[in-house]
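A single protein chain has been omitted from the complex, and every remaining protein chain is retained in its original position.
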Amino acid sequence: MDISLLLTSTLTLAGGIPLTLLLTFASLLAGLVLAVPLAFMRASSCKWLSLPVLAYTYVLRGTPLLVQLFIIYYGLGQISAIRSSVLWVLLRDPFWCCLLAFSLNGAAYTTEIFRGGIQAVSNGMIEAAQAVGMSPLQIKRRIIFPIAFRSVLPSYANEVISLVKATSLASTVTLLEITGLSRKLVSETFAPYEIFIAAGVLYLGLTFLLTGFFHLLETRLNGAPRAEARPHRVDLQQVAHE
Amino acid sequence: MDGFAVQFVSGLKTTVLLALVSGVLGMALGLLAAAGRLSRWRAVSLLVGFYTTIIRGVPELIIILLIYFGGTVAISAFFGRYVEVNAFLAGVVSLTVVFGAYAAEIFRGAVLSIPAGQIEAARSLGLHPWQTWLLVILPQMLRIALPALANQSISLVKETSLISIVGLTDIMRVAAIGAGSLRAPLTFYLAASALYLALTSLALLIFNRLERHFAVPGR
Partner (left out) sequence: MPGAPKVQQIPMHGIRAERIEKRLGGNDVLRGMDIDVRPGEILSILGSSGSGKSTLLRCLNLLTIPDRGDIWIHGEKLAIRAASQHGGPAAILDQRQVRKARASVGMVFQSFNLWPHKTALENVTEGPVLIKGLRRNAAADLGHHYLAKVGLSGKADSYPHHLSGGQQQRVAIARALAMEPRVLLFDEPTSALDPELVGEVLRVMAALAGEGRTMVIVTHEMAFAREVSTRAAFMHRGLIEEESPPRQFFFSPVSSRLRGFLASHR
């Protein structure tokens, strides 16, 4: 093991952090925007609303993200209608393809997480809101979603962390984020240990920072630390993407 | 696409075999690691803690690349000439290491959720510590861990697709080859996703059966 190579490659690979973070947060935001309405549809007792969403989440959670990414990046070009449309400007660009794949995939997981939280909100909270005269939309916005979000925060934190890790797949469609840079560097120097370990250290740093952030958020959102300590704290749990 | 049916079948076999072997080995590693994490020896517990934290904080792809290319470098150095590591073997090792880390945390959580009273009850019946583990803790732990293990196994099936990146001819690789040679990427990748969806659905079905089989009435 060449320690100086480890250090210099860590510095080189750090150049990929902005792209990794951009991919993570952009798909996180897009996934969230998609997931909130989908989760309410999925939690609805109306089958016409919940079943299509279930089909979406089932398929996206049941197939590898790599396949989804390749369908978007390589596959969509097979359809000539898409090639001749305005969208092609975006869909031929690996960055936008990654963003689309990660957002759609993340939205599927996030939808199911939020659905669990929404369905766990006790009926009494909703009735109390109805009793003061709130509209269904006000109840969703002010009561159900905030309560649901707090209760699923640990799972959502895990989802965010698996999204960070999932962005490494961007390297398979030529993007030079942390993993892409490290693969390029390895093919030039053929020193896989130092370089991939350096990449691992960077990812570990990112996931630790995010874990810490969610710990803080959880404490803040719950007003002071909870009287009854919750058994499931934010943790680097499962819910892997790949 | 007809000519590719045979190749898809062989790719499917490779994917299934890879998932099964890594799943079984990973489960064993997870059990061992969970025992280590819960052991009284602080050093062992700490070491296992490092292992699970690091593996779960790093992308699977990085672990796969490290093991594949790192393994190649190590073996080449050993033989004094360039030897490429078998992609299937690298896949088994990396997926086992990953699955083991998640399984360890699942098992640990399951053990910790068993009420201490049961262990005391077993002791008071005069059961030997290893009898307590084998007869009281293990069966319950497996039942509690089952839903999370199901999730993890489905993730494992999907993660096998990453091994195609280092050249394993699994479903994903067959699709990529077909997509390139017939210039029909959409068709081939959709076919691949259908196969993966079938596999993950099957895994889900099996785990649902198991859960129902081991369910305790009234809980």
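All chains are identified by letter, namely A and B, in their written order; residue positions are counted from 1 within each chain.
The working rule: a contact is a pair of C-beta atoms (placed from the backbone, for glycine too) under 8 Å apart; a residue touches a chain by one contact, two chains touch by 3 or more.
This is a predicted model, so every value here is computed, not measured.
One chain is not depicted; across the entire complex it touches A. Checked against the full complex, the candidates A:L22, A:L49 or A:M134 give a single residue touching the omitted chain, namely A:M134. By the touch criterion stated above, the residues of chain A touching the omitted chain are 122, 124-125, 127-136, 138, 142-143, 146-147, 150, 221-224, 226-228.
Criterion: only the chains that are shown with their structure count from here on.
In this assembly, the C-alpha centroid of chain A lies 21 Å from the C-alpha centroid of chain B. By the touch criterion given at the top, residues 59, 61-68, 70-71, 74-79, 161, 164-169, 171-172, 179, 182-183, 186, 190-193, 196-197, 199-200, 203-204, 207-208, 235-242 of chain A touch chain B in their complex. Every residue of chain B that touches chain A in the complex is listed here, in rising order: 53-54, 56-63, 65-66, 69-70, 72-73, 102, 105-106, 148, 151-152, 154-155, 158-159, 161-162, 164-165, 172, 175-176, 179, 183-187, 189-190, 192-193, 196-197, 200-201, 204.
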